[in-house]
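A single protein chain has been removed from this complex, and every other one stays in its place.
This part shows chain A:
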Amino acid sequence: MSDAVQEPAQAVKQSRARLLLVEIRRFVLIFLAASFFLFLALESMPEDPVSLRVKNPDPERIAEIRDSLGLNDPWLTRYVRGVGDFLTLDWGESLISGRPVAGEVARYLPATLELAVLGILFGVSFGLALVLSAHATGWTWLLQPVRGMGALGLTVPIFWIGILFVLVFSVQLGWLPVGGRFDFAYEAPRITGFLLLDSLLVWDLHAFWIACRHLVLPVLTLGLYPAAVVAGTLEARLGESFLERLVTALKSRGFSPARVWGRHVLRLVSGPVVTVIGTQAGALLGGAVLTETVYSWPGMGRFLVDGVLNRDLFVIQHGLLLVVVLALCIVTVSDLIATRLDHQLQNREDS
């Protein structure tokens, strides 16, 4: 292999490493800023969470508890310790229930992740399928719902759509469960906390089926907005003239619609779609809170909302920061993937 061939490969590797470094630096900076703002927000809470919690709030007892929790230390010490505790998973105990916060999060997070991942998967595949099939088949009426969904997603609250689904599919038609993650007449398998996975691990197909039925409406509700956004982005991208020229060229070479749209076009547009998913991460987590409320889904959303309403200090501090970190992870990973896809695209377009 000659040096002439190695050099561009080296350059690509270097640029990837540089990109990774930039992303990591951005991740750390945003994490520090977010944790600091969260700390400030907790500091400015109008009431002392400890005195709200203690039933007989005599000042000595409150001071004692505050001391034991280290709440009387200087603010910088508390902030640094808070970040340190977060990173070492030493999340303390809920002021309300007395349960360890890390344990609680471990219990609620799988429920939220299961819902969010399936919601995104459904949303993205539904959005893609709708737009691509509309273009591939020429059934332009299929594009109407894309615009409809966009309007729906922006104007009708997820909350309301969820309640509508429940009224139609559960109360009126009785097809699907109203809420919850599982049928309470049965014991759900518990290994990882991901019910679909757990029921497959113990090979309990009945449990798997129950879990699936409970997921249908929340996933539909949660997936509608990403579906609308993905479809909208894709539709805009497909309107670009170079893609139109490419499609005409590929068609004229006699490629089948499935090959033209499913392989070539999809690859070209996947970068922006991945970026959209990433930027939607925050909105999606917000949507998950509402969806969880409508469907009595025992996930992070309800846990955090209860934590905030109850001024449950460590739940807010660590639980919310975890959500921020999760959203950041999704954004970073999607950025990396999108850049990679764009690079490939760039290379292909250059060649």
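Here, a residue touches a chain if its C-beta (ideal position, glycine included) is under 8 Å from a C-beta of that chain, and two chains touch if they have at least 3 such contacts; residues count from 1.
As a working rule, contacts and distances are computed from a predicted model.
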Omitted chain, identified by the protein name its UniProt record gives, among "ABC transporter substrate-binding protein", "2-oxoglutarate oxidoreductase", "glycine dehydrogenase (aminomethyl-transferring)" or "Bacillithiol biosynthesis deacetylase BshB2": "ABC transporter substrate-binding protein"
Chain not shown: contacting residue from A:220, A:288 or A:327: A:220
Absent-chain contact - pick from A:83, A:163 or A:243: A:163
Which residue of A:70, A:84 or A:148 touches the chain not shown here: A:148
Chain A, residues in touch with the chain not shown (by the definition above): 46-47, 51-52, 54-59, 96-99, 104, 107-108, 141-142, 144-145, 148, 163, 166-167, 169-171, 173-181, 183-187, 206, 209-210, 212-213, 216, 220, 293-296, 298, 302-303, 306, 309-311
